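Every protein chain of the complex appears in place save one, which is left out.
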């Protein structure tokens, strides 16, 4: 199985082969993540909260689009996505201890 | 270095220890990805398109939040994030051959 | 010239003639505003920050879509959009006095 850094490298190569560095600026990539996140959300618009009526292929594609731009932003910003997730999970664990009730 | 599936497992455990399965529905997770994507975008609001004035720690945290919800959605939907990225990259390569000009 | 309430009434009639009250729930409308806002944002993706390369008709349509859902949410929630804007403008005036520098 491949690693996050390998995927990031693949996204970088794709960009470089097309000379898209000038488009892949931080603000443009953050904007693109928002646009793709809304396309994912649109799959659920006017629908029950269920996967029943969601086409799997479209779900995969929208999730992939978000991930690809996240990897591209990670590449240009030097953010280590795996490390950032692990650190945020630690914060979340402290903030929401398992034994407590946080909702309801 | 860890794999995407290990991160997904960690997110799943965090959710299960808090009995948050009932909140982690597909529509709610898609909604949460959009909310977090907008928080990332907000870092660039009214700013030059540069990383110069962006606090690295906040960038890492917002990117991690998106990734965490993407992993959670991946877990409940059975979408293989790595495979989906690889397949979408193949589509992108066909759609945008490197030798052609796609913008300007 | 027409008033905001007349536009809201028109949106309400459109919805009622199609029996769409069951779809026009608060969360669904908030979700739809986000989806439409991202479609507006997409017009500017990978572009210079200018109206030069934006098709006026698409801009009008995306802005109208956001406004229509805002009116629909206003209708079901009893939020007076005009009054809310005026009150928020008052808050903004206090928060950002004209004589001070707030950026740079």
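Going by the order they are written in, the chains are A, B and C; count residues from 1 in each one.
Criterion: a contact is a pair of C-beta atoms (placed from the backbone, for glycine too) under 8 Å apart; a residue touches a chain by one contact, two chains touch by 3 or more.
These numbers were taken from a predicted model, which means no experiment stands behind them.
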Residues of chain B in contact with the chain not shown: 23, 28, 31-32, 34-35, 37-39, 41-42, 44-46
Interface with the unshown chain - residue positions in chain C: 1-5, 7, 10-11, 14, 17-18, 23, 25-28, 30-31, 33-34, 36-38, 40-41, 43-44, 47, 49-51, 54, 56, 59-61, 63-68, 70-71, 73-74, 76-77, 79-82, 84-89, 92-93, 96, 98, 102-103
Touch residues of chain A, complete complex, unshown partner: 31, 34, 38, 46, 103
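Everything that follows uses one rule, which is that only the chains that are shown with their structure count from here on.
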Shared interface numbering between chain B and chain A [over half = same, under half = different]: same
Between chain B and chain C, centroid-to-centroid distance (C-alpha), Å: 27
Whole-Å separation of chain centres (CA-atom averages), chain A against chain B: 1
Shared interface positions of chain C, touching two or more other chains: 31, 34, 38, 46
